[in-house]
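Just one protein chain is left out here, and the rest sit where they should.
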Amino acid sequence: MPIIEMHMLEGRSLEDKARLAEKVTSACCEALDCNASTVRILITEHKNGEFFVAGKAGRASDQAAAAQSSGEGAQPL
Amino acid sequence: MPIIEMHMLEGRSLEDKARLAEKVTSACCEALDCNASTVRILITEHKNGEFFVAGKAGRASDQAAAAQSSGEGAQPL
Amino acid sequence: MPIIEMHMLEGRSLEDKARLAEKVTSACCEALDCNASTVRILITEHKNGEFFVAGKAGRASDQAAAAQSSGEGAQPL
Amino acid sequence: MPIIEMHMLEGRSLEDKARLAEKVTSACCEALDCNASTVRILITEHKNGEFFVAGKAGRASDQAAAAQSSGEGAQPL
Amino acid sequence: MPIIEMHMLEGRSLEDKARLAEKVTSACCEALDCNASTVRILITEHKNGEFFVAGKAGRASDQAAAAQSSGEGAQPL
Partner (left out) sequence: MPIIEMHMLEGRSLEDKARLAEKVTSACCEALDCNASTVRILITEHKNGEFFVAGKAGRASDQAAAAQSSGEGAQPL
């Protein structure tokens, strides 16, 4: 049955989103042993000024988070 | 940045949900070329009487849908 | 296609929820001229301390709102 | 109290959405015996490439589902 | 961890939304004693014909509600 809502920053192509939906659907089917026909995915895109981390607009903050976690140590975040 | 809400019927084990989260996170990273640290997943489980397809409680209907789509023809749904 | 999430205060019976789903599904089909099989409904129940109007826990506030709107005038709210 | 989020494919007129909201509100009031003033409805429209069934973009898949369920037998989906 | 989805009628400036996110993030940190870096906010704007109170398009109804509650008495709504 999974119904999946995905919130993303806008800017992805139709192809990106189609590939995302295909891969996430497969991941669900593998993990839950369910039929693909029961998996529904809704994507909602948000403009840059509509997503915030720590109270700051998202894209910059998100990149900072990624930079941190791929940073100088063994941070598994 | 993806923030993902997954709605499922209750009854999955902690291991199922952990495996699901791991596989969906990987699927996002591959499809969007993003860092895993930016992927957040929220699972909400619904009891059987809280999910409906065509106005009928969900589990039975969902199985009917799956049965149909794996049925006697070439239905690609 | 409609996918419908309904948030309600907890306390309704299974029968109430089934009747709600049935009536809402019919309403969608009539208004959108769509097939019932494309209508999915998810109900999420919230405890009394998880729903707030004007910053106050919900049930009392909700009743106040209803009382107001059925009140002494011609309030079309 | 019901707060209702409806996800639909884009393309409906304002009149369609107004009629939908009116009918769904009435359905809630009848089923839950609540005051209309406590019913709030949010509609989110999704573009065709933002809704997926079985990993495929939604409109086509949704029509396939409807076709199946209105099909040649007594399918209760 | 809080992940917060805010649904609003469209028409707010980027500055309004940034100030909103900043203040709501601070409110969370104070109330929950959590680190701002764990607070994520998603804003979804709805057009006037996509939000309904009591089955009527939202802005008018919302203003009626506000007028009522700031009205002539000691209404605790």
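Should a chain be cited, it is by its letter among A, B, C, D and E, assigned in written order, with residues numbered from 1 in that chain.
Criterion: a residue touches a chain if its C-beta (ideal position, glycine included) is under 8 Å from a C-beta of that chain, and two chains touch if they have at least 3 such contacts.
Values in this document were obtained by computation on a predicted structure and should not be read as measured data.
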| item | value |
| --- | --- |
| Subunit E residues touching the omitted chain (full complex) | 1-9, 12, 16, 19-20, 22-24, 26-28, 30-32, 34-38, 51, 58-59, 62, 65-66, 68-70, 77 |
| Residues of subunit B (touch criterion as defined above) contacting the omitted chain | 5, 14, 17-18, 21-22, 24-26, 36-37, 39-45 |
| Contact footprint on subunit C, counting only the chain that is left out | 7, 44, 46, 49-57, 65 |
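Rule of thumb we're sticking to: only the chains that are shown with their structure count from here on.
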| item | value |
| --- | --- |
| Each chain counted as touching subunit C and subunit E at once | A, B, D |
| Most distant chain from subunit C, judged by the mean position of its C-alpha atoms | A |
| Chain centre separation in whole Å, for subunit C relative to subunit B (CA means) | 24 |
| Between subunit B and subunit A, distance of the C-alpha-averaged centres to the nearest whole Å | 14 |
| Multi-partner residues of subunit E (each touching 2 or more other chains) | 40, 42, 44, 53-54, 56, 65 |
